[in-house]
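Here the complex is missing one protein chain, while the rest keep their positions.
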Amino acid sequence: MIKDKVLVRCVVNGKEVAEYVDPRESLLDMLRNRLGLTSVKKGCEVGECGACTVIIDGETIDSCIYLAVWAEGKNIRTLEGLEKNGDLTRIQEAFIEEGAIQCGFCTPGFVMSATVLLERGEVLTREAIKKHMSGNLCRCTGYQNIVNAVEKVMLEQQETEGV
Amino acid sequence: MVGKSIPRVDAYEKVTGRAKFTDDLILNRALVAKVLHSTIGNGIVTSIDTSEAEALPGVVKVVTFKDVPDHCYPTPGHPWSVEPAHQDIADRNILTGRIRYYGDDIAAVVAEDEVTASRALKLIKVEYEEYPVEIHPRKSMYGSNPPIHFDKKDNVLARSNFFIGNVDEGLEQSDTVVKRSYKTSIVQHCHIENPISFAYMEKGRIVVVTSTQIPHIVRRVIGQALGIPWGRVRVIKPYIGGGFGNKQDVLYEPLNAFLTTQVGGRPVKLEVSREETFCNTRTRHSIEYDLTAGVDKEGHLLAKDMKAYSSQGAYASHGHAIAANGLTAWRLQYACPNTRGEAYTIYTNTPTAGAMRAYGIPQAAFAIECLMDDVAAEIHTDPLEFRRKNLIQGYYEDAYLKPIAANTNGIFQCLEKGAEYIHWDEKRKEYADQTGSVRRGIGMSLFSYKTGVWPISLEIAGARLSMNQDGSVQLQIGATEIGQGADTVFSQMAAETLHMDVENVHIVTVQDTDVTPFDTGAYASRQSFVTGTAVKQCAEQLLQKILDYAKTLLPEQETRELSLDHGWIYAGEEQVLSLEALAQEAYYSLSNSSVLTAEVSTQVKKNTIATGCCFAEVEVDMKLGTIQILNIINVHDSGKLLNPQLAQMQVHGGMSMGMGYGLSEQLVLDEKTGRPLNGNLLDYKLMTALDTPDIKADFVELDDPMGPYGNKALGEPPAIPGAPAIRNAVLHATGVAFNEIPLAPQRLIEGFKKAGLI
């Protein structure tokens, strides 16, 4: 039986974090219970719904099926890390503008998936956007406005680069 | 303010992750409760031994069915009835030794952490005596020994019927009679936040924080279940991650409340897993229909007959209300002199069915709208034309339940918009004679839907407004925001009636039964209609109080009429006093202070029918058994839109649910045990973004005289017409009539093979 906690050092939302964690803990547990990052939601605990999506070293992962000890040395981002003193990122604003938010429980995961996609700077078809967002389930929106929000920011980025 | 697409009032909190949902408020600072579920589908527990579980370090308490109150209680989110004959069926104990479905709740463990709780569950030894399992309603309704519930010998929970005219004569006079059977599947709500609650005791009372649509009802049911005065229970509802009707039922809150009383009032968290959500909360009823319709030579309906067999599952929950709602729908919308309906709701050894978005109408509409196409096909008439011929234009009312009526009726305009968008006339022709294994088709369906539950049940809502020192107002309602945007439109309503900016309306999003006005909650697409009426009344009262108070401050304006507009009191056309100054006086005047508040508790004895339709264009790859939706639109007549963007969002979500219902969703049960085989989000095929086509929502806005702001039902209806429209499009494409949903690949392949198409 595991008795000893393990020290995990990582960067979470730009800050260095050192936490003693139980090796049985998921990253989801650690982020919520130890760091109070409650944007990371629990919807299925098996990597099927995407509500717990966070970004690790530039890639989205389901934090429910990722052990906390694996975070050692990693750069982790959650929704809490996106806004700067209350100022939203463009994709967060677009979620509001496009009506992509309803109950809000899946929203953090979707925003994280969208964030990684937009940071790549690619311009994709709607179908390709949908594929990138297909690891996040939503029951409220039918995805239409979520895809619209991502597409909107993607096209804005393209225009800005064009200038 | 009403009618504008303002952003949701909670959008910022949600897009930053700051909105607190139930689990966010307690995290790991509570004891953890887990439930022991039966591993048989029907029978009794003959022995249970919890000693090993109790001995496990970290286990705080183990309770079994022997420890809970003896009496039964009801669970549905209905207003309580003071008439015993109309009270909900009380057939459930907090835990049970009489197993009625696979997964029934036998015992519960409270432990220091979840791993200990899980390990303790495994240490509980249970022995059973098994009875045969019956999962089919049409078999179960002939009774079983013993019956599923001892007071219903034939396992029939309820039966109801109605008739108008003489159906048998009508059928005899008909030139064409079409008889068909249809069946809908069991589906689940799949809100992304599973049900979750935590409970603790404070000053001798039980506090339950829970993800629910119906906090005031949860309070009452916990009181009933525990046999304690209802005032000793306090229920708090924070932000919730979707409900869709599953949380319009009292789920594990009574057990959670009971468990805290067993551990000295320490906080206990009861988190329902996704698998438990599928098996142990609620589902949408599977209903089997036998329908008959007769038409004359011109294609007018002369008679129609419905028989419905609804599978209730193990416990009554919302019970017969679901199937009965389908009977009501059978009477509405289509003109027919002879109409008859009969519905049975039957206990089976399956997960309990309850409320789900649109409450029995997706099932009924699937059957009815398939039948309409099947009749049209039989008499070689265009199905849209056939419907137009038989639909009632303008006002109509229900023959039985008054005052349910189409006070405004926009169905013809809806059909026109939908047909135009999908290019009905051109494509019906274009796709008429296809060959090959990949074919296209278009189909449609329509529906009608009541707004709220009057006169079947009580409609009551409360609202409270109080003016702050700066002239802004606090708005409190007992109605719940569950994702649909209720808080936003209530804010808009208050702003509209108070002639204020919506920024100056501060709505309290959390419901707390100790604090918030009484309202029965989010269901029946009622809140914007019923609670909206209360908000409007409340705002009118506050407005009057503001103007009355202004008069006392402005004696010199005695002869002029005072009004309020965006922060200013006007005398006639003249701006005479800021609302802020007025508010400061109201709070702090040494001679005349009286904080301006208004509170109403309003009964609404009105109902009005919303309507709409779906048009879909599909491509069917018959050899692969796949359906691709090329175009799909819902057009809704929900009265005046309170917030067009929010309305569109509701329609999108409903359409997605409707497509899933038609194409892929189904909770599959094991024949022998009734155990769900696919009760998780991998095996239950909820559509992903990649499976979802672009979807289109449109509206016909008629000003309904019953709605507080011309509005009528919108929350649930979008989920109704998708499945039959898709089915009818497949019929058009291939000529094959599928009478059971979902139109999953295997069903399609079997159908096309049978038809000799592949």
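Per-chain numbering from 1; labels A and B assigned in written order.
Just so we're on the same page, a residue touches a chain if its C-beta (ideal position, glycine included) is under 8 Å from a C-beta of that chain, and two chains touch if they have at least 3 such contacts.
In the analysis below, contacts and distances are computed from a predicted model.
Between the listed names "YfiR family protein", "Putative ABC transporter permease protein", "CheW-like domain-containing protein" or "Xanthine dehydrogenase FAD-binding subunit", the UniProt record for the complex's undisplayed chain reads "Xanthine dehydrogenase FAD-binding subunit".
For the chain left out of this panel, the touching residue among B:G3, B:G265 or B:P745 is B:P745.
In the complete assembly, the contact with the undisplayed chain comes from B:V668, out of B:M201, B:V576 or B:V668.
The chain not shown here is touched by just one of A:G50, A:G81, A:G99 or A:G142, and that residue is A:G50. Take chain B: the residues that touch the chain left off the picture are 113-115, 118-119, 623-625, 664, 668, 670, 677-678, 681-683, 685, 687-691, 744-746, 749-750, 753, 758.
Residue positions on chain A in contact with the hidden chain: 1-2, 22-26, 29, 45-48, 50, 53, 59-62, 65-67, 69-70, 113, 131-132, 134-137, in rising order.
One rule holds in what follows: only the chains that are shown with their structure count from here on.
Note on chain placement: the centre of chain A and the centre of chain B lie 30 Å apart, centres being C-alpha means. For chain A in complex with chain B, the touching residues are 24, 29, 32-33, 36-46, 48-49, 51, 78-80, 82-83, 88, 92, 95-97, 99, 101-108, 111, 126-127, 130-131, 133-147.
For chain B in complex with chain A, the touching residues are 5, 7-8, 10-21, 23-24, 27-28, 115, 189-194, 239-242, 244, 273-274, 482-485, 645-646, 648-649, 652-657, 680-682, 686, 688-690, 692, 694-695.
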